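Missing here is one protein chain; the remaining ones are kept as they sit in the complex.
== chain A ==
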Amino acid sequence: MDNYSFQPLGDSAIQLFFKEEPSPLLNRTISSICKGLEGKKITGIIESVPSYKALTVFYEPWNLSYDTLKQQLEEMLDQQESKDKLSPSYVVTIPTLYGNEYGPDIALVANKNNLSIEEVITLHTQKDYLIYMMGFMPGFPYLGGLDKKIATPRHENPKARVEAGSVGIAGDQTGIYPFQSPGGWNIIGRTPLKLFQPDNEQPFLYKPGDYLRFKAINEEEFAEIEEAVKQGTYHVKREEMKG
């Protein structure tokens, strides 16, 4: 039986929707189709946006019809099912300075969960987090896989100012603020990386379907990386996942 359906979003977008619950495997299917569509360069397709349970494809109705696009997607899904090898996943390392002024809420996260600050850092850095989708603000990743032991409810009153690069926890989610904004997440650390550089050829360091790995750094390393980023000499570590 089909485990997916199609829906028109008006006259210029189609949503491919999956009935199953979000999972890393479903995410790989969605990412693969998204990548496959980009590779096909079909006239009339503007762009595709992956999300937890859906892939939305934006198109120009004067160049492409809903039915043709739906058929293309169906064919891709059929091929997808017959081959069990999906495209590889990548993991991007996010150097992060935890605690102190960089992570003002880390003690709170530790206290709420009866852990030491060291344990919070260990639990946060030992997992790779799948980027299910991006949204909310440019460069903001919706990450899955936070260890329940450090899950912490968001602040009741959002703070007026959260610094760019802040790494936070809200409920059982973790994420990074690409630029300074108000926010209600518990901030446990900060990365010196710039997650949104609109004037660069590559404005972003990662995309949906990639994994993020947080690596604890000290103040000296933070300053070094920050300077290298400013000079444009820092190379973000992005490697193929094994297994």
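Remarks
Convention: a contact is a pair of C-beta atoms (placed from the backbone, for glycine too) under 8 Å apart; a residue touches a chain by one contact, two chains touch by 3 or more; residues count from 1.
Definition applied: contacts and distances are computed from a predicted model.
Considering only "Biotin-dependent carboxyltransferase", "Xanthine dehydrogenase small subunit", "(2Fe-2S)-binding protein" or "Sulfate ABC transporter", the record for the omitted chain gives "Biotin-dependent carboxyltransferase", by its UniProt protein name. Shown as candidates are A:V49, A:M76, A:L123 or A:A151; the residue that touches the absent chain is A:V49. Residue A:F17 is the one among A:Y4, A:F17, A:Y90 or A:Y234 that touches the chain not shown. Only one of A:G39, A:P88, A:P198 or A:G232 touches the absent chain when the whole complex is considered: A:P198. Take chain A: the residues that touch the chain left off the picture are 7-13, 15, 17, 22, 34, 46-54, 56, 58, 61-62, 65-66, 133-140, 142, 179, 196, 198-199, 203-204, 207-208.
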